[in-house]
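Let me begin by handing over the structure; questions about it come next.
Omission of a single protein chain aside, the complex is shown with its protein chains in their original locations.
Showing chain A:
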Amino acid sequence: MTTSTAPARADRRARGGPSWVWRCGWLLAAAIPLAFLALFFAWPVATLVGRGFASEDGSTLGAVVEVLTSARTWRILRTTLTLAVLGTVVSVALGVPGAYLLYAVRFPGRGLLRALVTVPFVLPSVVVGVAFLSLLGTNGPLGFLGWEESLPAIVAALVFFNYSVVVRTVGGLWSRLDPRAVEAARALEASPSRAFRTVTLPALLPAIASATTLVFLFCASAFGIVMVLGGVRYSTIETEIWYQTTQLLDLPAAAALSITQLVVVTLALLATSWTSARQERALRLRGDASGEHTWSWRRDWAATLVTGATVLGVLALPMATMLLRSLRDREGWTLDHYRALGTTVGRSLPVPVWTAIRNSLVVALEATAIALVLGTLVSLVVSRRPRDPLARKGLRALDAAFMLPLGVSAVTVGFGFLITLNRPPLDLRSSMLLIPVAQAIVALPLVVRSILPVLRAIDPRQREAAATLGAGPGRVLRTVDGPFLVRGLGLAAGFAMATSLGEFGATSFLARLDRPTLPVVIFRLIGRPGEANFGAALAASVVLTTLTAVVMLLAERLRPAEASEL
């Protein structure tokens, strides 16, 4: 058939299936994660929403109206919004100087400081609560402030969590700002402060806005922190859902609250997507020149003082207090609290703490495996570039669908599981997989956001080059996408594992009494009186922190340059 039949070509003719096989393969790769999302996310959440609107006695809207008209609900909503606004404002106010110092200024030890600031974002919320409790509680070094079960304590813990979000989002942009714009303003005889106000700040605004909405989202759906630090005086929508469900067994009321939370979160998400669209526009304007300069006291003293105080006072102090107090009792230094981890802590727990640690690790491995398989499939499908505009639209929708769990609070997911997956047709209540599945749902957005940017960074002509060299679709996937995928997987696994280890919102609904995870055990311990219980909680928190930090530091070492979205 051809005049020039080289052996190489004759050989490659034989390989590669027909294209419809591949099309079916891609459809399947999209269908599997979608089915998972529908079954373990959409269905439970939709059922939950439906439960609020139509209670079992047939009255529609009854529960919603009743809940929304009660004074208690409005007080809770007000607390939720107050906490979210305060947490956001303080995080941004402290985070912007931090972003400047850590990303626009060069000084020795900056890399270490950046890594240190990153850690809190992935720490388990219960641990953060315990750390602040150890600092601000009656017996803590700052107990004299009387901040136990107070607004400042909760806000400080929210800032602890979200400081790194602001620093990284704003700093990422700041380090890439073209310094020549400021130089031009200075050459036009603008003072440094005027140059900042008129040139730098407007350029940063999109990043600040996007960080603000993201932090607001995290603050509004904070669960573990408020559970630990709020006591009985402060409850937010999230904790109230938990309270109504597990303590009062009032499911319609909880459903109505979940709907309220969905509305708040949806509004925040809409604002996020709006500002991130603006940020992408702004990012195209950036120059490649780096806007870094060397540290000088005269220029950077304010940012240095603010950031130093934040890092030491808000980030380091609570963690250090937790660590030190876990090693002390009334008599002095001791390892008793750690020894107690091998016991049920005076029968406070159904199982020894070590068992809970083993449970946590097993569950985290399972959840990570599920999240990685699904996240890889989603990322591979979404990173395709079909010519058909309809297919492109479909991929965008798919991408958005797997971001949804980020916006729906973990408590809602856990609660949804509780009311849908506990009876026929699907009774998973006794299944060991229920918790890993719920945690995988919570971790999935982070996994996709770690893998997808790496795959998207592949020049599509790399795949074309491979095809023109005779590689069929399978070999292209293996040899071009494969190496990039592997690089993204490390970070994704770290995120999934850390999220799962610390997951408390959904797990607190689903963990069986005799098979608790570590965060559940810690929460149970601090709810009980006595120094022994609190000491064991501190020691368990230190263990959980160490586990999470090790996982995250390993993952950060594997972080590819392209993955900067979170």
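Basically, a contact is a pair of C-beta atoms (placed from the backbone, for glycine too) under 8 Å apart; a residue touches a chain by one contact, two chains touch by 3 or more; residues count from 1.
By our rule, contacts and distances are computed from a predicted model.
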item: Per UniProt record, name of the chain withheld from view ["Aspartyl/glutamyl-tRNA(Asn/Gln) amidotransferase subunit B", "Glycolate oxidase subunit GlcE", "Transmembrane protein" or "ABC-type quaternary amine transporter"]; value: "ABC-type quaternary amine transporter"
item: Hidden partner chain, touching residue among A:312, A:469 or A:513; value: A:469
item: Chain A residues touching the omitted chain (full complex); value: 1-4, 6-9, 11-13, 16, 19, 387, 459, 461-462, 464-473, 476, 479-480, 483
